[in-house]
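Below is one structure, written out as structure tokens; the observations come after it.
Only one protein chain is missing from this complex, and each of the others stays in its spot.
== chain A ==
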């Protein structure tokens, strides 16, 4: 379970998270929607400790992410994250990209890491691309590779940061299909997304972020189909 309690986060004088509280249960899929600059992506970076916070706390299965003694490297093995810019490692083949962390972080042998990597790549539909370099892949394929790379660590949680925003429209579908598959498999996921219809279809709950706070949170169909707050209504009107 991920528990976010009254989290505050600033970049210099700019406060981007102004007291956010939220809990995600094991097996749940939560989508976070909201305008640009509302703090959605920043929250994800705080959950796995890539960004420090200035107030509140975040617990992942009871471990305080931002406590001084927390071993973040160990914690991050259990929290996969996929970024808007997929960040493939360009000097490694697709297979090597996915093998790297299992080998060097989990200490697995070459053969075992290869099996794990190949299995996850096949799972996201890249079984034919193992020995190719990322530069030869489309954006959608690179993004699926990034998903496989995160999955190869067998994480308990997956965070997705606008993973389709940088893709050409015709490539969005294949990545969303991959996400849908993971959700069907029972993966616990937090999705920051602009794909409102997709969020409605795959999420258990949806949270609407506005100016650094959660304005509305609830079952996906209610928040998107029948929003209560005027900000949510405005936002959904502008994007749907």
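What we mean here is this: a contact is a pair of C-beta atoms (placed from the backbone, for glycine too) under 8 Å apart; a residue touches a chain by one contact, two chains touch by 3 or more; residues count from 1.
In this text, contacts and distances are computed from a predicted model.
K.L.:
Among "Phenylacetate-CoA oxygenase", "Cobalt transporter", "Imidazole glycerol phosphate synthase subunit HisF" or "Polar amino acid transport system permease protein", go ahead and choose the protein name stored in UniProt for the chain not displayed.
P.N.:
Going by UniProt, the chain not displayed is called "Polar amino acid transport system permease protein".
K.L.:
Using the document's definition of touch, tell me which of A:32, A:46 or A:101 contacts the absent chain.
P.N.:
Answering carefully, the residue with contact to the hidden chain is A:101.
K.L.:
Any idea which of A:16, A:117, A:153 or A:223 touches the chain not displayed?
P.N.:
Only one listed residue reaches the unshown chain, and that is A:153.
K.L.:
Would you write out the residues of chain A that touch the absent chain, in ascending order?
P.N.:
Against the missing chain, chain A presents residues 48, 50, 73-74, 76-77, 80-81, 83, 85, 87, 89-91, 100-101, 104-106, 133-135, 146, 149-150, 153.
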